[in-house]
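My questions will all concern the structure given below.
Subset of chains shown; positions unchanged.
Should a chain be cited, it is by its letter among A, B and C, assigned in written order, with residues numbered from 1 in that chain.
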Amino acid sequence: MSTARVGVVTFPGSLDDGDAARAARVAGADVVRLWHADTDLSGCDAVILPGGFSYGDYLRCGAIARFSPMMAQVVEAARDGLPVLGICNGFQILCESHLLPGALIRNDHLHFICRDQRIQIENNTTAWTKDFPVAHEIVIPVKNGEGGYVADDRTLDMLEAQGRVIARYVGGNPNGSYRDIAGITNESGTVVGLMPHPEHAIDTLTGPTADGLPFFTSVMSFLNSAGHRTDAHAGVTA
Amino acid sequence: MARILVTVMLKPEILDPQGAAVRNALGRLGLTGVNDVRQGKQFVIELDGDLDADRDALLHKLAAELLANPVIEDYRLEVDAQATA
Amino acid sequence: MSTTTRVVDTVQRAATTPDIEQPWADLGVKADEYARIREILGRRPTSAELAMYSVMWSEHCSYKSSKVHLRQFGDKQPKTDALLVGIGENAGVVDVGDGWAVTFKVESHNHPSYIEPYQGAATGVGGIVRDILAMGARPIAVMDSLRFGAPSHPDTTRVVSGIVAGVGGYGNCLGLPNIGGEAVFDPCYQGNPLVNALCVGAMRHEDIHLAKASGVGNLVVLYGARTGGDGIGGVSVLASESFDATGPAKRPAVQVGDPFMEKLLIECTLAMFQAHLVEGIQDLGGAGLSCATSELASNGDGGMRIHLERVPLRDATLTPEEILMSESQERMMAVVRPENIEAFMDICRRWDVIATVVGEVTDGTHLQVFWHDDLIVDVPPRTVAHDGPVYNRPFSRPQWLDARQADEPTAEKLPRPKTGEELRDALLSLLGSANLSSREWITSQYDRYVLGNTVLAMPDDAGIVRIDESSQRGIAVSLDCNSRFGALDPYLGAQLALSEAYRNVAVTGATPLAITDCLNFGSPEDPAVMWQFAEAVRGLADGCLELGTPVTGGNVSLYNQTGETAIHPTPVVGVLGVIDDVRTRVSIKGGRIGDVVLLLGTTAEEIAGGEWLHVAYGHIGGMPPQVNLAAEMALASLIRAVREHLTSAHDVSDGGLAIALAELVLRNDYGLSVQLPLQTEAFIALFSESVARAVVTVTVADVDAVMAAAAAAGVECTPIGHVTSDAALDIAGCFRLEVEQMRQPWQAALPAIMA
């Protein structure tokens, strides 16, 4: 079986695209760099929407990126089961695209914050978290200005009931996220949005820990386990 | 020329940290009886020519989906009659 | 709209109307300078020419007061093979081995950051990043050295919060890790905050680009943001000349940054370099198009013709004079061969960047600027860009300095803590002081992780970034200055800044290679200030010669004063080092239970200008610590030699050994059990700020090896204790402080100032 292809989308203003690509490569992926203006997923088996300030995040984070040609492809393929991980700005884009419920607003303390953050992985059955032990606590960087996750109570209750809160802040909420939510998933566990940055924690030389790597190895195990290698996606993009 | 104002505010049930910060600041600076402050955005859009039905419909759609995030925000669209020739 | 019957002040008109009154004085041009312009041109300047000369001959662009002194950096330049491009270009370039070159520079944006802190600081970062980009390098990190007024002053929170948010807002949005800096509060900066921003870039040797326009027929392209009326408040006098009744529109003096545009500019420019599409390149910063065109032309081998009406505008009412002087941000100018222009434009389109061919390189010798069909500028470009006035301003040692230096902080006059309890309280008050407390309120607003190559950043002594993932080669940078030392003695103050920055780089295990500096002073028209400036430059040049580290470039910021009162001399020094394998770096973080703590270097009674004196008495008097650059070099080579044995290292500087030890405990959450050397009074051992010192931890097994190496290097090495598991700083016979007792004031101070 060939190596799984993981695409990393670059929007104008993406900043962590190189880091996300590096992390996926370290996890063993064949990394494909995707361009926001293109309309071809290049046969990718999974896609990462990286952090940054797409289009300057001027209107609302992720609001403009959502309308890019590449996102049209990603949204369609994600509805057909393509694993997608949105980190920070990528999470915002996923919410703006309505692939994930809720939205991300300005941090409650109104400052950009960059710090090493403890989070607990609460769902280790998604495509992007299956390599974590149950209820595992990790430390990875969080860095955002608009990272407060908000949704109405019904949506929040629904996410909790369905086990779709995949990660929660512990030891202090960095941005006022409702119910300390750091990351959520869609119903099928293939699309994950995460505010902290696992791609900055893949080795202890450049990150606070190497705790972020399992996000990237998870999708590799997911893709390699029978039935999930989706050569079918070629059909979607063709 | 047409001039359109689109005002976008967070829905009442959504926490507004910026508005809260402004409320506190107003209070600290001596303004009494401030009950609530909400902070939103206003876009002033200048269009060439006049606003025909097609562009009006598109503009409403874009206000609802691009300028506002319908999950957390409401929008109001007004044509600035004075500025609109 | 008013109809304007604008008279274009052409070269021809200037030649035939020699006697028209020109508002040169309002533009800051001196009578003799105006006369010189007339002499150079053989006629009166056109209003556009006057605009160009006035900005290019300003203090900021021409260095007219500082030039005669800055020459020493060249004259006293140490012999080095590392310098690939020296002073004079946008930034110096240093060879860091393996075919890699690094360019770095620090620049001030002080005054704008007082007027509008957020935008002033943001555009300061933006400007220095473009300088680095213009050398052909990919920007890889930024740093910021900040000075604010008194913590208790009502204006301080406005200035601090705006500046910090601006540095972060711009740098974060560009995706450049912030790897360090300084943040100092002192009443002398009230009304004169300092924002010194540094950027580092890396490139392969063959990618070095210079700002020159050569090759007749090559095209001059302006790309990036549209030009607006930013930062041209002053030139409006010219515009009003040219209009009849109605004055020009109001022009903003404040420049607003668009970091998103700058990010596009970076990616687009790097793509052009990679495709070899650029013959010469210049960023647009201060003095905008006037500067870019005259410098490119002057460094080239021919002339240049510019068609000014082609410049894309944000504001259609701008006059040609204003377009020439606009300081709109996020613009670059490139010289491109005609056969490459399509490829160049394709890259711009891919990144949604507006690009316009505005002129070409000619076989003439003049820079000519046309406005539609009229020739409005026709000048020898060197006379604008390089042959500005040079002043030999009078300087003299201020009379008050003798009294200040004689005012030694003796124990009789200013009693010192003696008992264990007093010493403990002194340490706690330093930890909770504005300048020594945790910088986290600031640094947590900066992204230090982006790009994935940050090996050390705040709160480490120097920032380290990896430049090559395959070889693990990296660079280390630190920015430092204690301006109170400069207030006591500017010559020594500059050398002490150099000494500290050098040490901060050295304690990480890196080899210091080169210097950049930002010289922040008061008004050069005050002979006392001019003397301080001259002394600081002399000190820095002498120091760099001794250390073997050339000054590669920097920036001068004068007129930092309110009324008659100048800021303390603040020569901020940036030291760049190289480390061949970043995995071997040494950090403050580290050390295991049982490790031995060694104090490297020699402690003397040196209190004047130091943090204890500042916090306890706010006293400025006496002589600063003695400079000993030979000892700094010995310390640096010792640490480099034994770095594999060190489990952690931290320099001893502001606040002395007490603060260095406290910072180790706070960072590592372990304990230190310390016995101070008996021969020194405890207060001196703890709070003196003697140079060339560091504390390191080593495993018991390695102690002998490190002691032997220290002896061989001539560095005093004193075992002063060991690492314990009980999370407290225990100074035998003095005091014991739990980590949490120290953390509380240390963490609370900045948030309290900002509340």
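Rule of thumb we're sticking to: a contact is a pair of C-beta atoms (placed from the backbone, for glycine too) under 8 Å apart; a residue touches a chain by one contact, two chains touch by 3 or more.
This one's a predicted model, so the numbers in the text were calculated from it and none came from an experiment.
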Counting every copy in the structure file gives the formula A x1, B x2, C x1
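Keep this in mind: only the chains that are shown with their structure count from here on.
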May I ask you to sort the chain touch graph into line, ring, star, complete or other?
-> line
CA centroid of chain B to CA centroid of chain C, Å = 41
How far is the middle of chain A from the middle of chain B, if each middle is the mean of its Cα atoms, in Å?
-> 30
Would you please write down the residue numbers of chain B that are in contact with two or more other chains?
-> none
Got the chain C residues that touch at least 2 other chains?
-> none
Sort out for me which residues of chain B touch chain A in the complex.
-> 10, 13-15, 17-18, 21, 66-67, 69, 71-72
Mind pulling up the chain A residues that touch chain C in the complex?
-> 12-13, 15-16, 18-19, 22, 52-53, 55-58, 111-115, 141, 143, 145, 197, 199-200, 202, 205-207
Can you list the chain A residues touching chain B in their complex?
-> 59-60, 63-64, 67, 95-96, 98, 101-103, 105-110, 148, 150-152, 176, 178
